[in-house]
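Note that this complex is displayed minus one protein chain, with the remaining chains in position.
Right, subunit A next:
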Amino acid sequence: LSPGCEFLFPQALMMSAQCTWRCANSLLLVALLCCILLLPAQASKSSEDIRCKCICPPYRNISGHIYNKNVSQKDCNCLHVVEPMPVPGNDVEAYCLLCECKYEERSTTTIKVIIIIYLSVVGALLLYMAFLVLVDPLIRKPDAYTQPLHNEEENEDARSLATVPTPSGARANTVLERVEGAQQRWKRQVQEQRKTVFDRHKMLS
């Protein structure tokens, strides 16, 4: 699976050190797209993933039974799948009329891959949240940013704006500083959104 799948966070822009923002964004999108498109391509049909399933109800003194067999779609009918036939030759037609045969296929690879991708994304998000809540305030200077999960006060607006463009005159040249800048911008955005939705209830009630 292409490693592009893990490139879902701004921090990952560290890897594209040579590109400008636009180039990095396009790369991100193309990586996400091709990783998602690879999934159906990788879903190969192994032999255990197709079957013809025939359900036959109780008939006279014969109990109900389910027959599975690995045949192709055109052979998926009662005559090919129900073996051994529990009724004698002249009753076969009546019995087969009662049976219902369905052709089913699935892809276990697709299911496995998707569930693993999903769980890894959830795990990564939880780790990132833990990082932001626990580790980040210790690393950063104490006046910059409080815990993101609590409701914000109105005066946070003034404080965060005052501290934000600390290298306001200097260009953010190195990749690390650019990533820092992106992360700060993102945090401010989330803070604004949280205020709009959760505190002031201006939207999305």
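Assume a residue touches a chain if its C-beta (ideal position, glycine included) is under 8 Å from a C-beta of that chain, and two chains touch if they have at least 3 such contacts; residues count from 1.
As a convention for this text, contacts and distances are computed from a predicted model.
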item: Per UniProt, the name of the complex member that is left out, chosen from "L antigen family member 3", "Histidine-containing phosphotransfer protein", "Maleylacetoacetate isomerase" or "Chloride channel protein"; value: "Chloride channel protein"
item: Touch residues of subunit A, complete complex, unshown partner; value: 8, 20-22, 25-26, 29, 33, 36-37, 39-40, 43, 48, 51, 55-58, 63-66, 68, 94, 97-98, 100, 102, 104-108, 110-112, 114-118, 121-122, 125-126, 129, 132, 148-149, 151, 157, 161, 164-165, 168, 171, 185-186, 188-190, 192-194, 196-198, 201-205
